[in-house]
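Let's turn to chain A:
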Amino acid sequence: MNLRSLVVKITLAVVYLVLAVWAYGAGKGYPLYIDNTDLSKPTMLSVVIDGKSPVRVREGAYTEIMVKGARKHTISLVLPSGAEYRETFRFPAGAQAAEIRVPELAPGSDPVVRPVLPRQDR
Partner candidate 1 sequence: MRNVKSFVADNIVTLIFLTITIIAIPFSGLSGSYIISNLIDRFARSSFLVFALILPIMAGMGINFAMVLGATAGQIGLIFAVDHNIMGTEGLILATLVGIPLSVGLGWFSGQVLNRARGREMVTGFILGYFMDGIYQFFGLYIMGWLIPIRTAQVMQIDGGGVRNTLALESVRGGLDKIVSLKVGPFSIPVVTFAVIAVLCLFIIWFRRTKLGQDMRAIGQEQGISHAAGINVDRTRILAIVISTVLACIGQIIYLQNLGNMFTYTSQRQAGYYAAAAILVGGATVSKASIKNVFIGVFLVHALYITTPLAGKALFKSAMVGQYMSDFINYGIIASALVLHAWKNKRAADLARAGLRMSAEAQAAAGGVA
Partner candidate 2 sequence: MSSIKTFIADFGWPRIIIALFLLSLFVAAPIVGVDLGASIGDVLNRFGQNAIMVLALVPMVQSGCGLNFGLPIGILAGLLGSTITMQLGLTGLTGLLVAILITIVFGVIFGYLYGKLLNNVKGEEMTIAMYVGFSAVMLFSILWLVLPFNKADLVMGYAGEGLRRSIALEDYWGKLLNNFGQFSIGGTPIPTGLLLFVGLCVFFVYVFMRTRTGTAMTAVGSNPDFARASGVSVERMRTVSTVVSTVLGGIGILAYQQSFGWVQVYDAPLFMAFPAVSALLIGGASVTKASMVNVVLGTFLFQGILTMTPSVINNVLKNELSEVIRIIVTNGMIIYALTRKTKVAK
């Protein structure tokens, strides 16, 4: 009886710990910045990440979107003109944050995702 309850307790503790470690790892969020601060060709766009509801990025804005987990993500940027840019990316190893610059979007090519430092650390 004593042994059984001990085993149960240990199992419970292990499950608890494993679950916590998994949640911490898989749920960790990384910021992705959309740099729309260049006002020479002002445009608003909406950003969809992993099929979630779209985030509006206004002209002149430098918007931070949190992205869950260091795994593969799909991003799509839609301009009011209807032009759409899609890209599948993975947070580069060791990178804590990434950035996409709107002026660099060129028709026909994929948007560039480059690793940067998180904003607070800059």
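Candidates were picked such that all candidates are chains of the complex that A comes from, given by their letters.
Here, a residue touches a chain if its C-beta (ideal position, glycine included) is under 8 Å from a C-beta of that chain, and two chains touch if they have at least 3 such contacts; residues count from 1.
Please read these numbers as outputs of a predicted model, since none were measured by experiment.
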item	value
Chain A in this complex - touching candidate among 1 or 2	1
Sites on chain A touched by candidate 1 in the complex	16, 19-20, 22-24, 26-30, 66, 68-69, 120
